[in-house]
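Only one protein chain is missing; all other protein chains are in place.
In this document, chain identifiers A and B correspond to the written order of the chains, with residue numbering beginning at 1 in each.
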Amino acid sequence: MEKPSYNTDIVRSFVTWSLVWGLVAVLVGVIVSLQMVNPDLNFGPYLTFGRLRPIHTNAGIYGWGVGTIFATFLFMVQRLCKQPLWSDKLAKFQLWFFNATIIASAVTLLLGYTTSKEYHEMEWPIDVMVVILWVAFAINIIMTIIKRKDEQMYISLWYMMAALIGVAILYLVNAAAVPASLFKSYSAYAGTNDANVHWWFGHNAVAMALTAPPLAMFYYFLPKSTGVPIYSHRLSIIAFWSLIFMYLWTGAHHLLWTPVPDWIQTLAMAFSVMLIAPSWGSVINGYLSMNGQWHQMKENYLVKFLILGITFYGLQTLQGPMQSIRSFSAFIHYTDWVPAHIHMGTMGWVSMISFASIYFLAPRIYGREIYSIPLANLHFWLALIGQLIWSISLWVAGVLQAGMWNAMNDDGSLTYTFMETMVEMYPYWWARVIGGAIYFAGILIFVYNLYMTVRKKETIPSTTAEGRA
Amino acid sequence: MLEKKPVLFMILATLAILVGTAVTMVLPFVWVNTAADRIEGVTPYTPLQQEGRDIYIREGCNNCHTQTVRPLVAEVLRYGDYSKSGEFVYDRPFLWGSKRTGPDLARLGGKYPDAWHYKHMKSPRSMVPKTNMPDYPWLNDNPLDPDVIRNKMETLGFPYDDEQIADLTGKTEMDAMVAYLQKLGSDIPWRKAAETTIVGDLTNPFPGDAAAISAGQAIYASNCAACHGDNREGMIGPELTDMGMEDAELYQVLHNGIPDGGMPGFSNLGSTKVWQLVNFLNSGQ
Partner (left out) sequence: MDWASILYLGVTFGLFAVFALIVVRTYNKKSKDRNESAKYRMLDDD
């Protein structure tokens, strides 16, 4: 059968730009972590922690995360459907509109144009841009899938389509606002309703942007890297339906003990615990796919990234439900434990899978073998060590501070003032700076490795032929 | 077969997503922010307060400060009465936050005098030496724009009068910020309700005890010096060198504060520490 002529150009461009925004996200992360230990590093009004932290999170989610989703989805959909992309022009538009949106977000956030809603800080004109961007992307992917010959869809396609729908619904509903001017709007919902809608968005953005897409990538790039199929397609189907059904009930676990009605909190708690099952369905499916292939952990650096990634997903989906239990949340919420949890997910799970995906793509989009496998291995260890230092130090910090917040004297008064608990955090915040810096060093090596790959003279004939470069 | 038909598949996936959405996100609108959780005394923000709130949002204060007190013992002791749904009906957007790098601010209103906030916002470390909160001195330099604020009040549908708008002229962003911080959580009379009465005789447990005096000195340095000066010479609060108060009377003041005078109560330090403070202040040192 003749190979269709796949669009590789667009994948290459998205990889480049997602790397740019990934670098920005981690660099700003290191900067804000330094501001946490030394307030003199805040340069008002534009470069304060309060304005830079949303740039760190949004560059991470929308620049690096979504950029990688664009790159890998556009690559996977063509091959899984054995069809060229539905519209190359639309994809080109998507690329430049993506960068325009990210730049507009960064500039407006620095200027203080923000809705304050976590992970959805961009004001309404940027919201409009995000919606246009997502629709362009969704149409292209869906039309490519529809165009394919009538055959069973692979699980990665399922997760991709769920992500397309899910993000669209979440983003639109949570964006509802009444504009007061070009860069100022007021939420369509008030108080407790706004909180509940927002965390329905917030938690499911994690599901639809930072869980379903990495799972799509994992299910695609793991078998492609090992050369053996996943253990069970049927297990992945059961896990899929359970996951997308249950996730949407759990947003209020971010709001335990707040004025949000009790029954919503209880439902969120119950469904969070139940979510362990589909999450671990994917983890176990991944591990069993390695049956007889575990030696590849030594021989194949791609497998190392992917298996560590899915392992952190497994840990993440055990720790998450634990935090969703009322009594545990009462103790740990609002401390540094929670950022440590989030960073295990982003640095350990989503980024590990994204690194592996991009390493896998490199020879196929650049037409050259990767410049250096030892450097890729070094990147792996820096990413792993950096993330572990980051998370473990802040888990300890969280437990310590929670303990101090709750400590009481015999007469029923509090043992510590707030400041007495806060100053105890400084050593752990320094540890976070170090962890973040190590992780950043790993990313610099990653980018250097890819840059040298592109500059290499010799090409692989078989793979260059496939692109239309 | 749905595994072969992407459109059918997407419809089913959408339905799966919408079930949980309908129950936990849409359904609550039936009860939340209705007459059921309405609280008497909760009022919309004035133009000055609303502008302060918008500046709080612009500066991303919610990245480090929460605004919900949970109904947990240690939390109510530390911050004040737990938060109720009806207190937030005018909050667009909500500002509950998710991380307490700094303390919760839901009950901040009325805790300190205005002067404390002006000084603290300008230079937090001048009041709390080891804090990592950034300085916000430039808020003093930015004048308010009454027309912009009027437009915001119209958009929100909050009541205001021309006098309130006229009053904004000449005011700065700092004035707005402080006005907002003083409004936080003060719509319900929780401070009055939480006031504890001291029953029985108050007897100084460590009269003249040197260890208690030096412990009290340390407590003074970290809790009182910011307002009353390092040497009790008086700054935001009055001079404390020669108060001429009986031990028991001083204990009452420290325990309950003087709400009208801007002095916060320090009952959450516990009786031992308050007595140590009394011994230090009345030691004549």
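We take it that a contact is a pair of C-beta atoms (placed from the backbone, for glycine too) under 8 Å apart; a residue touches a chain by one contact, two chains touch by 3 or more.
Given the structure is predicted, the values throughout are model-derived calculations rather than measurements.
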Chain not shown: contacting residue from A:Asp40, A:Glu151 or A:Asp262: A:Glu151
Selected residue (touches chain absent from view) among A:Ile10, A:Val26, A:Leu80 or A:Ile165: A:Leu80
Residue of A:Tyr220, A:Trp257, A:Phe380 or A:Trp395 in touch with the missing chain, whole complex considered: A:Tyr220
Touching residues on subunit A - with respect to the absent chain: 3, 6, 79-80, 82, 151-156, 220, 223-224, 227-230, 232-234, 237-238, 241-242, 466
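Following the convention adopted for this analysis, only the chains that are shown with their structure count from here on.
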Centroid distance [mean C-alpha coordinates] between subunit B and subunit A, Å: 34
Subunit A - residues contacting subunit B, complex: 35-39, 42, 44-45, 48-51, 53-54, 112-118, 142, 145-146, 150-153, 157-158, 161-162, 165-166, 169, 173, 178-181, 184, 186-187, 189-198, 200, 237, 241, 244-252, 254-255, 257-261, 264, 267-268, 271, 330, 334-336, 338-339, 405-409, 411-415, 417-420, 422-423
Residues of subunit B that touch subunit A when the two form their complex: 3-4, 6-7, 9-10, 13-14, 16-21, 23-25, 28-29, 31-33, 37, 54, 57-64, 66, 68, 70-75, 77-78, 83-85, 87-104, 124-125, 128, 130-138, 148, 151-152, 155-156, 222-223, 267-273
